[in-house]
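One chain of protein is taken out of this complex; the other chains stay put.
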Amino acid sequence: MTAVRTEEAPGLRDLLADLARLGSAPASRASSVVSLTVPVGGLEQVVHRLIAEPGARLADMFASAEPQRSGWPERNSEPVRLRMVWALDAHRAYLITESLVDSASYPELSDIAPAAFIEECEIYEQFGIRPAGGKPLNRLVLPPHAGRDFPRLGRAPLEEPGEVHALHLVGGQAFEYPFGPVRQVGVESLYYGLVTSGEEVVDLYLFTWHKHRGVELRLQGCCLADALFYVERMEGLGAVANGWAFAAAAEAVLGIAPTEEALRARAVALELERLYNHAAATAALCQACGLSVGQAQAEIALERLHRVNAAAFGHRYLFGVIDIGGVRQAPDVAALRAALPAAYGELRRATDALLATNSLVDRLEATGILTAEAARRLGLVGPVARSTGLSLDARADHPVAPYDRHPPAVATGEAGDVLARFRVMLAEAGESVALIGDLLDAGTGTGTVRAAIPGSAGRPLPGRAAIGQPRPAGRGQGGEPGNLRHGLGWAESSRGETLAWLALDHDGLITRARLRPASARNWRGFDDAARSQNVFTDIPIIEASFWLTVAGIAR
Amino acid sequence: MTAAGFSPQAGEESAEELAAAQLRRQVARQFGRSLHIRTLDTGSCAACEQEIRLLAAPHYDLHRLGLFFTPAPRHADMLLVTGPMIRAFDVAVRKTYEAMPGPKLVVATGACALGGVYQPDAFTHGGAGEMLPVDVWIPGCPPSPLALLQGLLVAVGRLAEKSRTMTFVQNGNPR
Partner (left out) sequence: MPLWFARGLRRGVVTTRYPAQRDPSAADLPTPPAFCAEKLTREVADQLCQACPCGALSRAGDALTFDAGACTACGRCAQAVPGAVTRSGEFELAATRREHLIKQIPLVGESER
């Protein structure tokens, strides 16, 4: 049956020994991450049960190569561990299932197929294992020229993935063409296939291999401090959120708890990041709609918010704030209190005027509609999901300090269109400013706990050491495979829940880092939102309302 | 052909070299009055792009300096490159660069494009210089709009380069 190995309170163990009793809440706050090992033959049943659980969603799915006796994973070793991270929002817990896959395939998990398709493709390219049933998998992660020797996290697949997309029928006439990756000026490269009958968007599918930098591969063998540098620069517009999730995962493994002041400082930075992202989305929305004046007003507010970040934390994008065990610096409270209200006032005046501009509101209403059913089926997060009516917010559903004492009001919408997403973002921006005020009142500081963080002598730098080189012998003592320590961290970025999962060896070096920014989850909703009843000129508007990054999925 | 960074040997120029130098100066003057920029993201984290977008925002307003963005490489005079030059992107880079008519400039910006952050490996070239003839390098992570403005004006010869004489050494007690 299902072997239960919990890492938290025993109350949860009883609950989960029989999945049918998942209606009750976890025993204590500490029991917010539960791990289960599930034999691969029983995986389909477990998934079936979990998907039926209200308030449960698949947050991530990934694999890792099983470490050998020496404690270090060899790339071509078998077998592979398949992990699923389930967010049990109603129970304020995360559930991680872990299954050993010793053949080339695992059960066809059709219950979660829409929410897991991208992950299935990624796992196939990186580890060579695939769901049974023979459905076609697309090339998503590695570029077309990647041969069998191309560096990957695991084994190369026996057959190269194809390029298969859903069949579509549009009165017999439709044409399909690739768009990008070099697109408008000043936006990230994005490569997608567009199927159209003329003006209407029939289908839209993304390619992400053009920006794949192999971040997870680079982090293997690194010490935590160096890895954090790369995690911040994986998705620059989410440096604080991704950094926090990563640091929290490391702290979970090492058993470190940052001080309350440091956590409040982190939250101030996270809310500042949310603010500037929402302001940037506002400017992008105005630009997409051709409202130059609105765009200029929003950009004035955006620039002021960046200057607030620089005054408070020394960096316009808040790089270098998060540290393992706390923060590297506390905010300049006086500067923040002096500058933030005026900057937010600019944004508020601009957005109030925008919402009073009928020509703009008409353009945003009923554009890019995403239904709550689609958001749930695809496992979307963030304002994109909230605007369809789903009340999902990691700060409220999986609260970690300081959000337990300072819970934010979760903004939701109903219509799931661009206007709803815009309104949700604006409500959140206001909430962020209020939160920052409360957090500053409660007091911020560094108080970084450095004691238990593994040292950094003689370690290879990610990216500095060539990928594909064999690791030095003697690294990582002891160890039964599976004795590796691992932990999960999360944060609510401006785009939604971002996750990080880490496995460390006994030297404190990373053996597997899984980074899942919100963009990696939400881009699959873009296809749905862009399809049907939308025309080409709607695509930039929908894209701005999602405000995702390509860097967050193509990592 | 580049419009910056040419220094002829005194007294040794042939007629052709003199003509080329004069042409470069004329091109630089032309670009200095009206320059159209095409941006190219070769794998950045998106922060550089945000700073570049802010160049057109009211606080910086690059238009007042005669600098403009253009989506069409055919209309572009300068290619502003960010990102560590991911190998999977090579075809797009080559096509974009070749679609630009000469004379043209290439400016690489951000620590990734300058060879920091990512080393050359199977995924990336590790910097813009590997694939393109870069005229001006603008450091930063991300480079602020002020730094970008300075770099763009250096590229068209309207501002003098300062980094050559910077030492990054503090003598005596820090202020």
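Order of writing sets the chain letters: A and B. Residues in each chain are counted from 1.
In this section, contacts are C-beta pairs under 8 Å (C-beta built on N, C-alpha and C of every residue); 3 or more make two chains touch, one makes a residue touch a chain.
Here the structure is a predicted model, which means the values were calculated and not measured.
From the options A:311, A:355 or A:372, the residue with contact to the unseen chain in the full assembly is A:311. From the set A:89, A:188, A:226 or A:417, the residue in touch with the chain omitted from the display is A:226, counting the whole complex. From the set B:27, B:86, B:100 or B:136, the residue in touch with the chain omitted from the display is B:136, counting the whole complex. Of the residues in chain A, those that touch the hidden partner chain are 225-226, 229-230, 233, 293-294, 297, 300, 307, 310-311, 314-316, 319-320, 328, 349, 353, 356, 456-457, 461, 463-464.
Contact residues of chain B toward the unshown chain are 4-5, 58-61, 64, 111, 114-117, 119, 129, 134-141, 143-144, 146-147, 149-151, 153-155, 159, 161-164, 166-172, 174-175.
One rule holds in what follows: only the chains that are shown with their structure count from here on.
Inter-chain centre distance (chain A to chain B, centres taken as mean C-alpha positions): 33 Å. Contact residues of chain A toward chain B in the complex are 143-145, 150-151, 181-189, 209-214, 230, 233-237, 239, 280, 283, 296, 299-300, 302-303, 306, 316-317, 319, 463-464, 466-468, 549-551.
Across the complex, chain B meets chain A through its residues 37-54, 56-60, 69-71, 83-84, 86-89, 92, 95-96, 112, 117-119, 121-124, 141-142, 144.
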